[in-house]
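Every protein chain except one is present and positioned as in the full complex.
Chains here go by letter, A and B, matching the order in which they are written, and residues are numbered from 1 within each.
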Amino acid sequence: MAKSLFSFLERRKNWSVPYILFLVFFVVFPLILIVVFAFSNEDGSFTLAHFRKFFHHPEALHTLIYSIGVALITTLLCLFLGYPAAFFISRMVSSRSRILILLFILPMWINFLIRTLATVALFDFLRIPLGEGSLYFGMVYNFLPFMIYPIYNTLQKTDFNLVEAAQDLGATPRQVFLKVVFPLSVPGILSGIMMVFMPVISTFAIAELLTLNNIKLFGTTLQENIYNGMWNYGAALSLIMLALIALTSLMNGKGNAKAAEEGGLL
Amino acid sequence: MKKILSASYIAVLLLLLYAPILIIVVFSFTEAKVLGNWTGFSLKLYASIFQNGVHHSLSNALWNTLIIGVIAAFSSMILGTLAAIGIFNLRPRARKAVQFVNSIPILNPDIITAISLFLLFVILGISQGYTTVILAHISFCTPYVVLSVYPRLQRMNENLYEAALDLGATPFYALRKVVLPELKPGMISGFILAFTLSVDDFVVTLFTIGNEGLETLSTYIYADARRGGLTPELRPLSTIIFVTVLVLLLIINRRAAHKRIRNEN
Partner (left out) sequence: MKTEKQIKMLQRIGRLFVLIPALTLASFCMANENEREGILKIYNWADYIDEDLLKEFPVWYKEQTGENVRIVYQTFDMAEVMYTKIALGQEDFDLACPTQALMQRMIHNDLLLPIGQDFGITPNYTGHMSPFIIDRLDDFNTRGKNAGDYALPYMWGVSGILYNPEKITPDKVQSWGCFWDPSNKGNMLMKDSYWDAYATAAVWGYRNDLVSGKRTVYSVINDHLPEDIALVEEQLKLLKPNLAGWEADFGKDMMTKGQIGFCYAWNGDAVWAIEEAAAVNVTLDFVVPVEGSNVWFDCWVIPKYAQNPKAARYFLNYLCRPDIALRNMDISGYCSPIASPELLEAVVDSSLEATQNLSYFFGPGHDSLKIDPVQYPDATIIERCAIINDYLDKNDEVLDMWSRAKGDNLFGGMTFMIILVLALLIIWIALRSIQKAKNKKRRLSRKK
């Protein structure tokens, strides 16, 4: 027994076996469970009733569409606000840019609930009533660093020889930017979009806290259903959300690999 | 002119980013219940962190968070390192497959991970509590550890291991003395990353924490937030977290700078 264990362990590729088992058990199987729950009734029989319920239920469908809308607006806002910031910082002296980037990343390491509550506190302090405005402010506030960081990283890695070459060839600063720098930063943009759009679609605590429960996003619908024991319907909704995210990842292509890398802010 | 514009743009953005946090920091040093009233300098709120009710206790929640974080991070580090070594030695097709499955927890939105694990524990009949939370945290932390250690394997000189074997070392000895030291930086950063993810996690913890009164920092804050937004005692807590993170990042930055200077010389 020991001998076979030993020769098994000798092959280093077999060291991945415990983890593969772990992945199957804790990642693959649970996802399959979601699929199974989504398509079954309380007594276990196959049914499409949950999906039918979703499409016939204006409330759930509208919440999803509304959440997509919020996510789009947030992503665009983060992009328009974040790209210039990342661009300016990447142009600065390296010591200053490192500190600035640090300052922008720092909020990411603070618990996101505290960040959200801090936004609520700000609005309370300024006596501005909470509502849609505070929702977008809070979303952008939470996710702006996630947009700035990938773009900054990509801009940093840009080979400035290319920029110089373009300038030598007589390009105006505007052309340099539009034809050289911007296209090269597109992977960063795509990564940033993934890192903002996806979480916004699936958050739930942020909207509750920032709008006094007035605005409900799809994440909240999901959470409510699970909490209220409607596991099957909740699983169906999760599948719909997964499908949506898979769709956006497909469209994003290159951004995915980068997003995985930067997901850990390594 | 352009420099002034760009500098001021950054400044305004940073101001907006830090205004909420700074308000909380400033008002953590006063006793007023309403954020915005300044009733004189006082450290009472800081003291109140440690006095608490029987079951809804901030110090309990902090303690749980730290324990869960350490256990989950440590387990992820070990599991992830072993996995990285294993994956590195797989055939290309198997490797790609495992890497794909490995990236699923990273790319998945956390609420989907949470629901999937919730259903798993329901089906298995495991009652939720410490175990389920730790298992859940390990399951979403380990992929990051793998991603952290794997590049180091790629950069490592493969021949070193073979050379050690040729010189008469047993595989385990070679592992301990040759491979692991090379991987150590990746393992450490993987550990830190896993710890941070675990401490910061909210959604997955919420769905796997059960009903025995177990609380982590995130669920504690959430319970309080539902009742009254940012309660006064959360202000000193936020300040402490903010300062800790700031100091940590400065230290990391400084070490990275020193390393860079050393490498350049």
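What we mean here is this: a residue touches a chain if its C-beta (ideal position, glycine included) is under 8 Å from a C-beta of that chain, and two chains touch if they have at least 3 such contacts.
Note that the structure is a prediction, hence the values are computed from the model and not measured.
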Of B:K3, B:K44 or B:R226, the residue touching the omitted chain is B:R226
Missing-chain contact, candidates A:S16, A:S40 or A:T63, resolves to A:T63
Hidden partner chain, residues of chain A it touches
1-3, 5-6, 57-60, 62-63, 65-66, 68-69, 72-73, 124, 129-130, 211-216, 227-229, 251
Chain B residues touching the omitted chain (full complex)
33-34, 53-56, 122, 127, 131, 170, 211-213, 223, 226-229
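Heads up, the rule we're going with is that only the chains that are shown with their structure count from here on.
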Taking the touch rule as given, give the residues of chain B at its contact with chain A in the complex, in rising order.
6-7, 9-10, 13-14, 16-21, 23-24, 35-36, 79-80, 82-83, 85-91, 98, 101-112, 115-120, 122-123, 135, 138-139, 142, 144, 146-148, 171, 189, 193, 196, 199-200, 202-203, 207, 217-218, 221-222, 225-226, 229-230, 234, 237-238, 241-242, 245-246, 248-250, 253, 257
Using the touch definition from the top, list the residues of chain A that touch chain B in their complex.
9-20, 22-23, 26-31, 33-34, 37, 81, 84-85, 88-89, 91, 98-100, 102-107, 109-115, 117-122, 124-125, 141, 144-145, 198-199, 201-205, 208-209, 219, 222-223, 226, 231, 234-235, 238, 241-242, 245, 249, 256, 259-261, 263-266
